[in-house]
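Everything on this sheet refers to the single structure shown next.
Only one protein chain is missing from this complex, and each of the others stays in its spot.
Order of writing sets the chain letters: A and B. Residues in each chain are counted from 1.
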Amino acid sequence: MKNIKSILENMTIDKYIALFIFIGLLILPLLSSRYSVQIFGKYITYTILALGLDILWGSTGLMNLGFAIFFGLGSYIFGISMAIQKGLPAFMSFGGLTELPWLYVPLQSPAVAALLCIVIPGLVALILGYFVFTSKIKGVFYSIITLAFVALFELFITDQQIYTGGASGVNGIPTGLMTLRLFGSKISIFDWYYIAFASLVIIYMFCVWLNHSRFGKIIHSIRDNEMRVQFLGYNPAVFKIAIFTISAAIAGFAGLLYVPMSSFVSIENSGVAFSTMIIIWLAVGGRGNLTGAMAGALLVSFLQNILSGYFGGMWQVVLGVGLILIVMVLPKGLIGSLIDWQYMRRIHGRQHANPGSDPVPPARKVEV
Amino acid sequence: MGLLASQVINGLTNTSILFLVAVGLVVIFGLLDVVNMAHGEFIMFGAYSAVVCVNTLHLPFVVAVLIAALFTALIGSVVERFIIQRLYGKVAETLLGTFALSYIFQQLVRTIFGPEDQLMALPIDTTLHFGSIVVPVYNVVLLVVSVIVLAGTLLLLIKTKFGMQLRANVQNRTMVQCLGVNSARIDNLTFSYGCALAGLAGALIAPVKSVTPDMGVTYVVDSFMVVVLGGLNSIFGSFMGSFVVSESSTVMAGYMSEITAKLLIFIVIIGVIRFRPQGLFFNKDKR
């Protein structure tokens, strides 16, 4: 018991907030309507997506402006798989297709599709990462290239109407979802919710482990001082490609989980605008501590849901002004600033307790 | 053969548009190290100012273009003074801050003018005929203006005292300040100049492209492709980059969908920077 108490005392504030978020999400379905479960189920997939970007941008310093592409790949692959469960969906047959394109044949199996939701985004990131990181491109180029990439992806999806549903998105998903069975029984929205929730907790723990592992220390070092890392014998490109691939796979998996929550897939959740939104989540919550990403995703999505009804289009202006304020006043985001505040308080508390002691603080246990 | 020739000429027009659209971005990045995500919205401001000047105030087009450039320069100056100035040297923060601006600008214009396309008549509607190929005179004007902007910007940077102070400012700020030059003022003028170029581009493309609150997004992505290809701080490189991107996408678009063409070019660009990270047309290590 004493052990647990000391763990709780030494826990940083972000861990408390993460715990609070998890408990909240765990009991939420008991207290609310089916509709809210669906909405919050969607938010859970957003938090997973945000964690994916946080290990990339927060931990490694690679600001990806087109991260939604991987979420989109996951959701499109699984969405199309669901849509073709009962023959050709409307957008394909209206487009003039009479049989399933060969590319989509493997997607008839939901299990294969689910696997591809993780593998394909990872593979795309691996290839793009290889080209970008093994060249000597400077940091900001990565951001620009990923932005151009997602913009092209958006154009491409919209253009290939017969294969992707174009601008109106993939329909016919609910009928496919009805056919899915888990241990012989149908999967309800509550089941999906808890599958997503369990995934979130597991991925969060994975990210915590990742940040604390030697790999984590190396990517943090690359973020803070890439040149020094090279002279210690590490090839930064390898580590950047690895983290890019891992984060893309996480995003793809989040995209998969998103499909049953929304029963609909479109470019709205894969394009430039959504990529920007993910960036905003992390900016608001704070990057590099995982909790900030989750809190930012939940907070901004929740506010958007409420306020966009109230403000209408002016919500964008509110969001823009809020973002500028955050950038100028709290550049570390809400959670990042809380961690700093707690850290300063602890130092002062310690100095107060033993005034004669060394005023130099010990290393802060951060998983930045 | 006729198709190819006319596509090549169309490509020239697109080159001039793309260069005009991209050059402001390059100026601001190359000299201030700021990637201006709101660049597209400055183009949009330019286009809307031109539309208002010509359609509502019935001013001549040339005056409208100048007003558009001045107007965007003014907004740029204000934005630099109150926001960008505090964010120099912080890459993520400048990206986020200018992102936020683009959100705000888009929505403000949408609130005032509505989401629909603003129509504007071509200021010159005569055409030139080369055999079977018809070229609108306005397209020639665009080409001429883009060459003028290229030459003018290069001259400004290389020949004038302002340009010298500016380049010195990029290299060693503290030293320049010690010499009694107000470097904050130089930064402000540079940013405003980049925005003015965006406004100019917006006004010039207003008669030939659709003018909507979110028009900027399209141009920003194209500009970034140009910039990646031409090198982020080379003005001449961005001209050549515009040329390569526009010509190849326009010519290829004659034979396949425009988006497939763009996608192919993107893949080629990624391949190119793997081996020439400094951009295709930029071979001196400036820093």
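Simple rule for what comes next: contacts are C-beta pairs under 8 Å (C-beta built on N, C-alpha and C of every residue); 3 or more make two chains touch, one makes a residue touch a chain.
Criterion: contacts and distances are computed from a predicted model.
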item	value
Missing subunit (named according to UniProt) among the choices "NADH-quinone oxidoreductase subunit H", "Replication restart DNA helicase PriA", "Urea transport system ATP-binding protein" or "phosphoenolpyruvate--glycerone phosphotransferase"	"Urea transport system ATP-binding protein"
Among A:93, A:179, A:235 or A:305, residue touching the chain not depicted	A:235
Footprint left on chain A by the chain that the document does not show	213-215, 217-218, 220-221, 224-225, 227-236, 238-239, 242, 360-364, 366, 368
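Going forward, only the chains that are shown with their structure count from here on.
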item	value
Chain A-chain B separation of Cα centroids, rounded to whole Å	32
Complex contacts: residues of chain A adjacent to chain B	57, 63, 65, 128, 131-132, 134-141, 143-145, 147-149, 151-152, 155-156, 159, 272, 276, 279-280, 283, 313-314, 316-317, 319-321, 323-324, 327-328, 331
Contact footprint of chain A on chain B as seen in their complex	35, 83, 86-87, 90-93, 95-97, 99-104, 106-108, 110-111, 217, 220-221, 224-225, 227-228, 232, 257, 259-260, 262-263, 266, 270-271, 273-275, 277
